[in-house]
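Comments concern the structure below.
Here the complex is missing a single protein chain, while all its other protein chains stay put.
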Amino acid sequence: MNSFGRKFRLSIFGESHGPAVGITIDGCPAGIALTGEDFNTDLERRKPGAAGTTPRQEEDKPQIISGVFNGHTTGAPLTLLFENNNTRSTDYEALKDTPRPGHADFVLHEKFKGFNDYRGGGHSSGRLTVALVAAGVVAKKVLQGITIKAKLVEAGGNKDIEAGISHAIEEQDSIGGIVACYVNGLPIGLGEPFFDSVESVISHIIFAIPAVKGIEFGSGFGAAKMKGSEHNDTIVDAKGTTATNYAGGVNGGISNGNELYFRVAVKPTSSTPKEQQTWNKKTEKVEAFIVKGRHDLCIALRVPVVVEAATAIALADLLLTQ
Amino acid sequence: MNSFGRKFRLSIFGESHGPAVGITIDGCPAGIALTGEDFNTDLERRKPGAAGTTPRQEEDKPQIISGVFNGHTTGAPLTLLFENNNTRSTDYEALKDTPRPGHADFVLHEKFKGFNDYRGGGHSSGRLTVALVAAGVVAKKVLQGITIKAKLVEAGGNKDIEAGISHAIEEQDSIGGIVACYVNGLPIGLGEPFFDSVESVISHIIFAIPAVKGIEFGSGFGAAKMKGSEHNDTIVDAKGTTATNYAGGVNGGISNGNELYFRVAVKPTSSTPKEQQTWNKKTEKVEAFIVKGRHDLCIALRVPVVVEAATAIALADLLLTQ
Amino acid sequence: MNSFGRKFRLSIFGESHGPAVGITIDGCPAGIALTGEDFNTDLERRKPGAAGTTPRQEEDKPQIISGVFNGHTTGAPLTLLFENNNTRSTDYEALKDTPRPGHADFVLHEKFKGFNDYRGGGHSSGRLTVALVAAGVVAKKVLQGITIKAKLVEAGGNKDIEAGISHAIEEQDSIGGIVACYVNGLPIGLGEPFFDSVESVISHIIFAIPAVKGIEFGSGFGAAKMKGSEHNDTIVDAKGTTATNYAGGVNGGISNGNELYFRVAVKPTSSTPKEQQTWNKKTEKVEAFIVKGRHDLCIALRVPVVVEAATAIALADLLLTQ
Partner (left out) sequence: MNSFGRKFRLSIFGESHGPAVGITIDGCPAGIALTGEDFNTDLERRKPGAAGTTPRQEEDKPQIISGVFNGHTTGAPLTLLFENNNTRSTDYEALKDTPRPGHADFVLHEKFKGFNDYRGGGHSSGRLTVALVAAGVVAKKVLQGITIKAKLVEAGGNKDIEAGISHAIEEQDSIGGIVACYVNGLPIGLGEPFFDSVESVISHIIFAIPAVKGIEFGSGFGAAKMKGSEHNDTIVDAKGTTATNYAGGVNGGISNGNELYFRVAVKPTSSTPKEQQTWNKKTEKVEAFIVKGRHDLCIALRVPVVVEAATAIALADLLLTQ
């Protein structure tokens, strides 16, 4: 469903080419100072504009519809709305017949019996992450004293990110990347046995971000090649500090007070400029086509702030649920 | 919380060294044929006994407490109970002072203010996966015509699994592994935008399995190194069959009718026979210690059936929620 | 929380004197024909204007923000927004010091530590029922073939409603009333044991309507005075038709195919024109005061369409959850 969380509970709505996208946060504590300006930094980080991102200009100023009064949250549901101004729906007419490979066009048509808004991915568009980032801004305020930092650490298989991007621009083909996320200042004890481990709740929301294909915590897939005597993190003091951090800050699904650390795999943008093949429903043949519209060559560039937001949302919920 | 699912809803309970562990399934459709024997195959697969697994003998016959009448599910909650017969609580007295590295001893004590049942990991023990496997048996019956197959594909970094295990036995150190899971026969359209993507729901429950550190769908972390033109799976017919399957059977979070494929990273068993260091609460020093009790050298050997069960549960819920 | 339902899931937001109130419906099936005009009839019924209702003019045209495309629901979240145009916030400045008896002013201030938007009841205002009525219009479309009819059957203790209202206008004092609701065409089998009986789910949402103090199904409080041999409804055919309907269409919490029937008690509008007493926080004394603003003498007049909407929402959810 389009809701997430038990206590800090999100409800997301909107389509890429509809009038607006938005999000409602239910369960946000009263008394948090909040103004429109608070959203600027993170929304700016999500915006396209850099090399390797789409030239589509998005306004991205949230309207605060409810839940804020006299500059503070009221405890009532907080709804944020982002109007969609700069959309070219005509680019998407062709999609009705030629489902784009790598996109959800085909499955959405099947699932919703042809009634889905197919323009620009509709409700499944990356456009909705603007609402997620805005909710993340509020979540970060709930997580006072806790810092969340995500960054792109690999682009197109290259640890030199700029080189990776340049290469993609040269080749005019989209690329993927890896985003690493670090959380410091977490209290011990977040996460709920049995089913709501820290990893369960974070991975749940991270996989809601379009283009994510994998997640690993701490040593992650590397752990599978290690020995127990290497992997176990020795506890060195009464606060639970560990000498190493292969666990990535979580034991038995519960935060242990050390740095929470995880990595996220992002696939190449499905909308590559390269010619591709797909099934044409009208001609009933596989045919070549070129994706129209303005797209990111490396969507992974814009993912870190979304990962931060998603992580903040998950942790705010775990903190308030405790 | 200790519940999972919206429609096929689990509630798990019990501790490793308490009287019993069990699970209640709420929302199981009426009319499914079910007897005690149906659980045998999967419970047998989870059992220790092979090289590299614990010699603790577990009975593992479920008592059907409710929800079955005249050999069929009734539509009322289905509760399964597993008595704990073969437990040696004395092995765990030392844990009160020396929290085992890699285990949840330390965080559970902090989270529950010292009231947690610390014996054998208590409620966070791998013992509870017996209940998960049993629920998986029921879930598989809900998923008629769908096959789920998980297997260990790497042990201790070795693709020759037996060699990996032999090496661990020689070295008397625990090892991790990688479990791959393949689902065939899924209808198009499972998964719910925005937050309940197939990957979100599966990863949520997979990370509830003790020792899991990572998950990747389809190309996974490999996707981060690919180009869009390589990665996109060309749709080749009206049913949505794709020429390749880098997506792993999911587009935009929704099943696309091709094989669902993912891989899970399992860390080395925390209870290695090797001597380790940890904080001693009484002496207030880091001290050497050796984990007592009977444990698996390679817990990953017993994980495939648990991954299958968790996957079946997640998919049954998505199918019934649709 | 501000959400209701499992499958047809509402999320409500907004304050009486903020920019807008609205509602998001998550889980509405795709393919339902829906236009702005569909809301007119029910929104008109909720509007003030009749004798005994407030002269505040509300626009009450929903903006469809998402979830509708080409005149049909898409299966994505459906968000409806109602702008608040005609608000006089100055009427409410006095409320900060003198919590109105019968209203939630005092408890909201305590619960939200003074951060709540107190103007016109804020998020707890009857204004939000405009969003509920709109969601009800969609719910009724989900309930094809099922008719829901609610009406005021008693005003100020008078079964002649007009006489009751006239009397209240004469006395310039607010009055309560009783709303009866009848549902026909329900299939057998709605309602989920143990906790989601038809009565549980309907009463849950009915008590979310401001001013409701009681609910009774079928014979209701009258049942307490009856004998078993009188009260039991004889089943007279294979379809489960009953000779009498003291049960009100529900047995063991599950719809039995006969008319679902219940009655709702509505208290007198708290904002009576009469002078009242309340605690003055500034003077720290009980003092006389008169409620300002434009209010309904008999709010019960506007409640039937809200009861219908709430009932439709509850039943749509039960129907889709089945």
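A, B and C are the chain letters, set down in written order, and residue numbers restart from 1 in every chain.
Note that in this section a residue touches a chain if its C-beta (ideal position, glycine included) is under 8 Å from a C-beta of that chain, and two chains touch if they have at least 3 such contacts.
Note that the structure is a prediction, hence the values are computed from the model and not measured.
**Student:** From the listed residues C:65, C:130, C:181 or C:215, report the one that touches the chain absent from this view.
**Tutor:** C:215
**Student:** Determine and list the chain C residues touching the chain excluded from the picture.
**Tutor:** With respect to the unshown chain, the touching residues of chain C are 1-4, 6, 10, 12, 99, 101-104, 106-108, 110-111, 121, 123-124, 128, 154, 156-157, 168, 171, 173-178, 188-189, 192-197, 199-201, 203-205, 207-208, 210, 212-238, 240, 242, 246-248, 251-256, 265-272, 274, 276-279, 281, 284, 286, 300.
**Student:** Hey, which chain B residues sit against the chain that's not shown?
**Tutor:** Spelled out for chain B, the touching residues are 1-3, 9, 11-15, 18-22, 24, 26-27, 30-31, 63-67, 69-70, 72-79, 81, 111-113, 115-117, 122-123.
**Student:** Suppose we count only contacts with the excluded chain; which residues of chain A make the list?
**Tutor:** Chain A touches the missing chain through residues 6-7, 76, 193, 321.
Here is the rule we use: only the chains that are shown with their structure count from here on.
**Student:** So with touch defined the way it is at the top, what topology do the chains form here? Options are line, ring, star, complete, other.
**Tutor:** Graph shape here is complete: every pair of chains touches.
**Student:** By CA centroids, point me to the most central chain in this structure.
**Tutor:** When every chain is reduced to its C-alpha mean, the one closest to the whole-protein mean is A.
**Student:** If I average the CA coordinates per chain, which chain comes out farthest from chain B?
**Tutor:** C
**Student:** Quick check: how many Å separate the C-alpha centres of chain B and chain C?
**Tutor:** Here chain B and chain C have centroids separated by 45 Å.
**Student:** Between chain A and chain B, what is the gap in Å from one C-alpha centre to the other?
**Tutor:** 26
**Student:** Which residues belonging to chain C are in contact with no fewer than two other chains?
**Tutor:** 76
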